[in-house]
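Have a look at the structure below before the remarks.
A single protein chain has been omitted from the complex, and every remaining protein chain is retained in its original position.
First chain written, first letter: the chains are A, B and C, and each begins at residue 1.
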Amino acid sequence: MATVRVQAEPFDAATEVREITRGRPDIGAVVTFTGLCRDEGGTLAALELEHYPGMAEAEIARVAAEAEARWPITGLTAIHRFGKIAPGDDIVLVVAASAHRAAAFEAAEFLMDFLKTRAPFWKKEHRLDGTAGDWVEAKDADDAATVRWRKDG
Amino acid sequence: MATVRVQAEPFDAATEVREITRGRPDIGAVVTFTGLCRDEGGTLAALELEHYPGMAEAEIARVAAEAEARWPITGLTAIHRFGKIAPGDDIVLVVAASAHRAAAFEAAEFLMDFLKTRAPFWKKEHRLDGTAGDWVEAKDADDAATVRWRKDG
Amino acid sequence: MSELNLRYFAWVRERIGTSQESIELPGNVATVADLLGWLKTRGPEYEHAFEQADVIRTAIDQTHVPHETPLAGAREVAFFPPMTGG
Partner (left out) sequence: MSELNLRYFAWVRERIGTSQESIELPGNVATVADLLGWLKTRGPEYEHAFEQADVIRTAIDQTHVPHETPLAGAREVAFFPPMTGG
């Protein structure tokens, strides 16, 4: 059963890895993915992350359950922040653990690909020059990234 | 230029991630891979990792340089331990950072796949029952894992 | 007629000017697409929010659904742009 959290507070990857690996000497591989707020060439003051409370957790949990059904993973954690996030700060964390590396890598990538296209979060940019920020546009590349996981593909 | 270290001492993933991301607000994605010593169903007392000093560092650095040439990565670290390692303890760490997640994931996987088949390390098992340990056998699956990275494939 | 909670997010919310509201569902509104069409008649802010109906994503009771989904039994319907989290 995956650990899923949606929170304003920062997270600590090392703590989450410890939670997953403690007392589990059958784990041979741990993959973490951390998504950070880029400064967009020094133009960005902050990202503001809006989310749909309740559905955000539920949707990430659904994707995590799919990953757990698909790969022999021993531990899976996904944490997504909301609110104002400064450049260089963390936005999202995925931790996947397994006996072997391929499952850990694939589960983490799968979770990130679907989290990006299915979890109800929206990013708005606040610019350093004070101009009204734009909503970040969804990228076709993110939809394309989910296609490779089709089992009938 | 990648950071490559071969050492007996434990490493700290969080420290290595900080080294790579500090002062780099163009980084949007950090992937870490940690390989741990499994207890093999409670039968293993320790793994003993032998290596070829000098060549181990050189070979990992060659693989890292290939990854840096192939993906737009902003930071790459690989640390491999040698000596006696207890179940649950870390063996290897790879950290890959990039503006976007695909490059970070792929560079980390590529580095691990080739590190496993090219870096001169050998694992010997020490069993809890005191019997002489066997040398771990190389797996065909590890060779197979490198084939997918062929550019002409 | 049944009471329905509507939620709007991101630029859909900004354009409409509210994050949620309760409505009495008109009898001739059967699907999410019907609801979208009906909302567009409620004023220029709704018209603006939903002018490109095909990019609007929808959820019923916190689960993604396509526009042709019937509203029967729904308590909460949400409208939002494509997600950009992660």
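As a convention for this text, contacts are C-beta pairs under 8 Å (C-beta built on N, C-alpha and C of every residue); 3 or more make two chains touch, one makes a residue touch a chain.
All values derive from a computational prediction rather than experimental measurement.
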item	value
Visible chains that the absent chain touches, using the contact criterion stated earlier	B
Option from B:A2, B:I91 or B:A108 whose C-beta touches the chain left out	B:I91
Absent-chain contact - pick from B:V4, B:I73, B:A97 or B:A119	B:A119
Selected residue (touches chain absent from view) among B:A8, B:A58 or B:A144	B:A58
Chain B residues that touch the omitted chain in the full complex	35, 49-52, 54-56, 58-59, 80, 91-92, 112, 115-124, 135-138, 142
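One rule holds for everything that comes next: only the chains that are shown with their structure count from here on.
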item	value
Lowest number of touching-chain links that must be crossed from chain A to chain C	1
Chain whose Cα centroid lies nearest the overall Cα centroid	A
Centre-of-Cα separation between chain C and chain A, whole angstrom	26
Centroid spacing, where centroids are CA-atom means, of chain A and chain B in whole angstrom	23
Chain A, residues touching no fewer than two other chains	35, 112
Multi-partner residues of chain C (at least 2 other chains)	86
